[in-house]
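Omission of a single protein chain aside, the complex is shown with its protein chains in their original locations.
Should a chain be cited, it is by its letter among A and B, assigned in written order, with residues numbered from 1 in that chain.
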Amino acid sequence: MSESKSAKSGGTAGSRAGGTEGAATSARIGVLKTYKLFVGGKFPRSESGRVYEVTDSKGNWLANPPLASRKDARDAVVAARKAVGGWSGATAYNRGQILYRIAEMLEGRREQFIGEVAAGEGLSRAKAAGRVDAAVDRWVWYAGWADKIAQVAGGANPVAGPFFNLSSPEPTGVVAVLAPRRCSFLGLVSVLAPVIVTGNTAVLVPSEERPLPALSLSEVLATSDLPGGVVNVLSGRASELGTPLAAHQDVNAIDLAGAGPELARDLEIAAADNLKRVVRPAPDREPDWRGDPGTARMLPFLETKTVWHPVGS
Amino acid sequence: MSSASTVPPEPTATASTPPTAPRAGQSPAPADAAFADVTASEAALRRYLHGLPGVDAVGLEARAATLGTRSIKTTAKAYAIDLAISMIDLTTLEGADTPGKVRSLCAKAITPDPSDRTAPRVAAICVYPDMAAIAKEALAGSGVHVASVATAFPAGRTARPVKLADTRDAVAAGADEIDMVIDRGAFLAGRYLEVLEEIRAVREACERPDGSFAHLKVIFENGELSTYDNIRRASWLAMLAGADFIKTSTGKVAVNATPANTLLMLEAVRDFRAATGVQIGVKPAGGIRTAKDAIKYLVLVNETAGADWLSPDWFRFGASSLLNDLLMQRHKLSTGRYSGPDYVTVD
């Protein structure tokens, strides 16, 4: 489906992002999908009953996803907190396997995501395909980090005394993530995967204008052996959802990638109340998410724990 | 050395040999003499219990898991299923229990499978004290024992005279076996002697007018004791106090019998017999629902305590839904078809 065709036929049956090719010429009426939130492994509508209109880059209607409320945010934090024990307690190997499984499942739904990214971001099919492939590879990149980050970020410390002394990174807990506003899929994966690979759980607020890839990703996550509650996705307004999340006493960290400068400052102030770990948005403009991610987005959500133990017979 | 090729004997004898309480009628606590100094004071008892070898949780659980991979097939499976049925303390411990419910369970205990009279009967029916008399009457002459919980089961949070009265009531109502709970509060607070004395007192309350004793099972509630070291200590404490059986749990808390905590208790009875010559039984209870689970427990018994414990005299399952699954597996073995819940009785 070409970009322009998608836009022109916006709103007609079967022609949504990721819809069947050739729908316009076929007599068959397509089956449209209702996009929903993803909380605790389930797909609820917003408790508020609200939805909002999402359009493609040309303004054509695409979908009515839920407009999540602060109560949805509250529920998502509860779900995320409940999942912390099991997820952080899983072996790193197991977490790595699950992230790799996400990549496998995404690869199989590549076409759907290309359609959604192309429509939402106004990219050519080829460019959108590049973004989606990079996003799949990013899951693979982070899958490999699961059992290596401790070897890079931890280690034995040669203290001056008869003590064994070892530092290891541990997940900080529940992380609220405001995903990038422009790069709706690669950017989203680039901020989500590093949070969960290390054993944190996430409450994710995708791009307000381009939430569809995130909501579809939920369907992939739900079928990738990822335990319910590890990732919770709330479509809606970053300003409305960011405030309760930043102020929430049971959230341990917040990634402000998708917040504008003013909102980011306000949320950082709110986050100071329980000393959340805060990752600020890039200054000026959204970064190019295609670059080498390094370890920069994993380390902020890790606590270093150091154990002392005497050595002696 | 075990040989993998020997075929076990046909399990027909299971049904015709009624389970017997081996030490019923004898004087209590025969191990006392050997360990008199250990139980002489709170300090001595504490030193003894804390001097037991530690338990490495990872190693214990790994051993239980490895034994869980044993593959029990064909003739060995048939043997194990009938043995497991004969070891069941078929249990109903609900606030909603009625005479009707207890009687129907008793009928099931005597004839677990109306369509196949070769299925062995279970070891006992396990009920609350006020249902003991009804069970006794329903089971009269069947050889199936009546086990009654007592001592303010399951929490045990009441005064000792009440616990003893509870026990005497159950014995007077005809209970062949008493399943008591230890005072976990006292145990966790380190008042071991108090726990020991209470077990002894309950044991005395198990005495019948003719001088014989109801068989005493001592429940630890492993889930509340929480650590394997505690479970090992509780095992020795109860055995020193004269328990006939040690039992994992009430079935009323989140963590009940597990392969690992049962393995640990089997090690304890094995070591206790080596030290004193006295054999004590083990009863895992709660959470054992499938034939597959039950067979895993029998493998634990076989390879830990040994074949001497492979009898309802020395090993029991506290269970309710387990029986029907064993019966369905029994159907499968005899017919070659998988059975379904509509082909066993609902009680």
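One rule holds in what follows: contacts are C-beta pairs under 8 Å (C-beta built on N, C-alpha and C of every residue); 3 or more make two chains touch, one makes a residue touch a chain.
In the analysis below, contacts and distances are computed from a predicted model.
This figure omits one chain of the complex; the name its UniProt record holds, of "Betaine-aldehyde dehydrogenase", "Peptide/nickel transport system permease protein", "Dihydroorotase" or "RagB/SusD family nutrient uptake outer membrane protein", is "Betaine-aldehyde dehydrogenase".
Here one chain is not drawn; of B:V38, B:I72 or B:C106, the residue touching it is B:I72. Set against the missing chain, the residues B:V38, B:A80 or B:L164 yield one that touches it, B:A80. For chain B, the residues in touch with the chain missing from this view are 1-9, 11, 13-14, 17, 53-56, 58-60, 62-63, 69-77, 79-80, 83, 267, 298-299, 302-303, 307-308, 310-313. The omitted chain makes contact with chain A at the following residues, 92-93, 96-97, 100, 137, 140-141, 143-148, 151-152, 164, 294-295, 309-313.
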